[in-house]
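We show some of the complex, not the whole, and keep each chain where it was.
Chain nomenclature is as follows: A, B and C, assigned in order of appearance, with residue numbering initiated at 1 for each chain independently.
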Amino acid sequence: MSALALHGVSVRYGRDAWVLRDVDVEVVAGRRLALIGANGAGKTTLLRTLSGSLRPTAGEVLVDETPLSFKRTALTAHRRAVQLVLQDPDDQLFSADVHAEISYGPTNLGLDPDAVRARVAETAELLGITELLTRPVHHLSYGQRKRVALAGAVAMQPRFLLLDEPTAGLDPAGCAALLACLKRLEGAGTTVVLSTHDMALVWEWADTVTLLDAGRAVSDDAGNLLGDADLLRHAQLDRPWQADLLDAAGLPVSAADRPRSRADVLAAALHR
Amino acid sequence: MHIAEGFLPPLHAAAWTAVSAPFVVHGVRRITQITREHPDSKLLLAGVGAYSFVLSAIKLPSVTGSSSHPTGTGEGAVIFKPPVMAALGTIVLIFQALLLAHGGLTTLGANVFSMAIVGPWVAYGTYRLLGRAPFSLAVFFAVALADLATYVVTATQLAMAFPDAQSGFFGAWSRFLGLFALTQIPLAIVEGLIGVLLMNALRSW
Amino acid sequence: MTVGARTGSGPAIDRAAWSNRWRDRSVLEKAVLSLGLLVVAMATRPLWLHAALVAVCLAAILVGARVEPRLAARVLTLPVTFIVLGALAAAVSIGHPASDAVWSFGPFWSAPASIERSVETVGRSLAAASALMMLTLTTPMTDLLTAARRAKVPATMVEIAGLVYRMLFVLLDVAGNVRATQEARLGYASARIARASVASLLSATLRTAWVRAQRLGEGLEGRGFDGALVVTPRAQNVSVPFVGLSACVVLALGVVAVMTR
């Protein structure tokens, strides 16, 4: 069933300590996966392994249950299917020209120039950045640059979109706009995986959660995992306020049909 | 020190372009070869180029006016060897001409020769010659002499284009040297001192 | 707030290039006019024709492209210090005045030929600089780089130049912030402290350049980077009337320049 997975993956950089240890993760098509963990727990490394840009020291990356061979052609196919967007847009934007930046992936796919331009226009439309196409990257705000970096990945029309801390540094309106974009992408058949420190966001957004604690991974239904105060505390994370509130109100937190939006959570807690 | 756009007569401009071209072409070949073997070095070279451009926008202390030549070519030559700096320096000089109006296209050949060819070679040569001297001393002289050589070459280029009516080339040469000595000699010393601090910092990480 | 670039930062020419009315004209159109006039400026001798060339360029910059006058004035005066000082040094001789000296003061004097040569140099330099600025003030660097690639400049160099252009703004920002922090901690109070501060500013900027370049490389790897950075620029139409008119202006002035040599 799982379309993208890690099986027994361990990673270390050089002879440093292990960053990931014997990790199993399954990304199921159509289900939202949130990745949580303290700074340095290995979230970015896990995303880079999934994206194929980092070859694990041990273990396998599976696509549709076939292990990735890390040969050139296999990697090229993998990158068409899986795209990673880094936390800091300046680590990813190599061109000062927004149009050129978004066109990079489609051009590498070998599309002809008109098809590339059509793809860029369509992607910009989807992410609401059409008016940025004619502006230089160095005149854009942080939030705008984050959206351009996202557009560069979306233009590849990947099956899986991996986002490293997509909401970090964005204001509430910017977060809301991003989540609306992701919803449209899901409508178009993309499966989204994101890492974040924002536990309240995880509660609202995620179907499944993978928790990283010192290189080891635990995955579960979001409701179950976010309700487990001990597990979270051990990983140096806080429980989302929604879980604390429902708990304090005497309601079960693990329910699969947990109230997600703020309004639903408040209603459930107060009108028990 | 950049010779302004259009300042050199057409023949001189063309001649200096012809003199610099083989060095730059060689540097381009070298860079193409390096980046083919190590694709990532493209990004590192660009980082160094951007750094060199940005430095010309940073005001140095105790010098009137800011240094307008691509600072760091001396240090760069020590690290990357002169041919690479010839090509990279040309990119930086084009950016300075286009974005800052320092120098120009017709004087690009002359400016490349003084700043991207002679400067780096003098720095590299000095550094190698002083190989047994203390590191700081070698770096100081490499950077300071590269600066001075650049300035002497520029004065020479101007004197050849504008020889004195009576005393000819040498009269004009001493005049151009004198005119820019005021800013360029203190600049060479300050840059040499800073070059030492910079290279020591680089060695520490 | 914004983590990185502050809007409106960077060189004045760059700001003008991204915001003028000729911005979306093709590079070819502007290059024919600008580089054509640059060649004419180099071939021109009389001062009045240099003045005419400067006037044509100013008209193109201010009336055609509507570059903000104060910005244009600031940029156009950038090379003036060098031109004036250099021309003075070329005009004034030191020593015993010759019999045909136009003026003399102590050991300083000028021969008529030197003055004539300096006047021509000033005219040529100002005309050439204005011609080039007509291109740089109206054309974003990314368009120039695309044109360079079409003109068969080695792809490696064009790609490195494009990366330099992108990264220099990131570095300008970091350098500005580090400088402000150092000032806030009294790092420019004396010449000795200032020298140490500048050295650590330079090494911090270089370290940033290095780290940024590495991280950009890692970022690109995930997008299939294997050495080439081929992109598809926006489609640009070439206006035949604009090119035609430009060619006529350049040719006409060129003919006058040759006839008046």
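Quick notes on this one:
We take it that a contact is a pair of C-beta atoms (placed from the backbone, for glycine too) under 8 Å apart; a residue touches a chain by one contact, two chains touch by 3 or more.
Keep in mind that what you see is a predicted model, and the values were worked out from it rather than measured.
Whole-complex stoichiometry, in terms of the displayed chain labels, is A x2, B x1, C x1.
The rule we apply is simple: only the chains that are shown with their structure count from here on.
Any chain bridging chain A and chain C, meaning touching each of them, is missing here; the list is empty. Distance from chain B peaks, on a Cα-centroid basis, for A.
Chain-level centrality, scored on Cα centres against the all-protein Cα centre, points to C.
Our note on geometry: chain A versus chain C, Cα centroid distance of 43 Å, whole angstroms. Centroids of chain A and chain B (each the mean of its C-alpha atoms) stand 46 Å apart. The centroid of the Cα atoms in chain B and the matching centroid in chain C are 18 Å apart. Annotation for chain A: no residues touch two or more other chains. Annotation for chain B: no residues touch two or more other chains. Only residues 11, 13-14, 38, 41-43, 75, 78-79, 82-83, 85-86, 89-90, 92-95, 98, 111, 113-114, 117-118, 121, 124-129, 132-133, 136, 141, 144, 154, 156-157, 159-161, 163-165, 167-168, 170-172, 175, 179, 188, 191, 194-203, 205-207, 209-210, 212-214, 216-217, 220, 225-227, 229 of chain C touch chain B when the two sit together in their complex. Looking at the complex, you find that chain C touches chain A at residues 1-5, 7-10, 14, 18, 24, 140-142, 146, 162-163, 165-166, 169-170, 212, 215-216, 218-224, 229-235. Of all the residues in chain B, the ones that touch chain C in their complex are 2-7, 9-10, 13, 28, 31-32, 35-36, 39-40, 42-51, 53-55, 57-58, 60-62, 72, 87-88, 91-92, 94-95, 97-102, 104-106, 158, 162, 164-167, 171-172, 175-176, 179, 190, 193-194, 197-198, 201-202, 205.
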